[in-house]
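Every protein chain of the complex appears in place save one, which is left out.
Showing chain A:
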Amino acid sequence: MDCPGVLAVPLGSVVVFTPTIVTKWEKDIPEKIVKSRRGKMKLVSRDIDKNSSGCVTLIPDEPEDMWHAYNLVMIGDELRSTTIRKVQNESATGSVSVNKVRTTLTIRVETIDFDTQGCVLRVKGRNIQENQYVKMGAYHTLDLELNRKFTLGKQEWDSICLERIDNACDPTQHADVAAIVMQEGLAHLCLITPNMTLVRAKLETNIPRKRKGSCAQHDKALNRFYDQIIQAVLRHVNFDVVKCVLVASPGFVKDQFVEYMFHQAVKMEYKNLIENKSKFIMVHSSSGFKHALKEILQDSAVTAKLSDTKAAGEVKALDDFYQMLQNDPNRAFYGANHVEKAAELQAVETLLITDELFRCQDIKQRKRYVSMVDTVKESGGDVKIFSSLHVSGEQLGQLSGIAAILRFPMHDEEEDDSDDD
């Protein structure tokens, strides 16, 4: 009930980072990361009381921060941000004029929309703080924008949320990788950030087979296919940010492509490509499908380079789970009911859970998962929260979204688990 009060105080006294502070802060961080030239989400203020209710002010700095914000905002929360509102004015004579006004609004969240490709977060709700333009209770949709601060107020900040804020604001976790997974006729250009795998381009063309006497059609189609990939690379890969570009394919396609690409780069003077030639790494993959990314991130040559990417860690954890399932099925559980039982007995060594489960709209469900995480942590277990945007997270999501490696074998006497698909 004290919520409006809570919000009112910090909103009045917002501390904003001045540019000078930001630069100073950037100097403090190790040189390796400065290279990436990008800040992370900035925590402006944090005001959470003993009952763990309160609010937090953040400035998203890059598209990925929107993903974090998406995972933080829940229905029933209060969100305050600047926005543009169409305001109707009626003059004394009765003529109506409409103008757009930039104003700051606070809404109680009712629906949340996230566009993974565009990284746009849209939150709809009723206005709870009347101002001169917008009446109390009027609906408004806030589009969270980059580099504009927003304040999120919650009745209860649980450990998952707080951890996410920490993660989001931790600059050392940063490494961007682009990956081209390809096979003849199919290519995926993906950007892998710590928390997201974004398919930027999916190219699929029909390449005629080589046939007796004429390879011309094949070669032509293949070159056109390669050209398309090059265009996609030029368009989507920002070499200021991307640390390396993984080119993965079965067979010789990757070699052929890289050779062709640099040949073309010289010919067409793609400076971007020529300068960043060293960033291209060839990796073997078994196919050109998106899920082959999992293999790539497991490749030892790649993991050595990307030791700090969350994606690679997730892949490893899931792989461990499968290994355990093979070697000792009684020590690898999945499904909420099974894992919960194991967690109660303090049997969970590593808990794998996707963030999808925490986004669920049912507060009770969410509480259940949060408490599961907390119990595991208390008992000294390791918790890995998978991003559902990564390939491994996607797979875990298919596998009921929750899995656990146990310390000791347990028999699952309960045969019929709720089969949710």
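Convention: contacts are C-beta pairs under 8 Å (C-beta built on N, C-alpha and C of every residue); 3 or more make two chains touch, one makes a residue touch a chain; residues count from 1.
Going forward, contacts and distances are computed from a predicted model.
Visitor: For the chain that is missing from this picture, which UniProt protein name fits: "NADH-ubiquinone oxidoreductase chain 3", "Tr-type G domain-containing protein", "CTLH/CRA C-terminal to lish motif domain-containing protein" or "Mitochondrial inner membrane protease subunit 2"?
Guide: The chain we cannot see is, by its UniProt record, "Tr-type G domain-containing protein".
Visitor: Quick one: say which of A:N131, A:S159, A:Q228 or A:S287 touches the chain that got left out.
Guide: Of all options in A:N131, A:S159, A:Q228 or A:S287, contact with the hidden chain holds for A:S287.
Visitor: Of A:K50, A:R209, A:K267 or A:K364, which residue touches the hidden chain?
Guide: Once the missing chain is taken into account, the touching residue is A:R209.
Visitor: Counting contacts across the full complex, list the positions on chain A that touch the omitted chain.
Guide: Given the touch definition above, chain A has residues 206, 208-212, 215, 217, 250-252, 256, 284, 286-287, 289-292, 294-295, 319, 322-323, 325-326, 329, 334, 391, 394-400, 412, 415-417, 419, 421 touching the missing chain.
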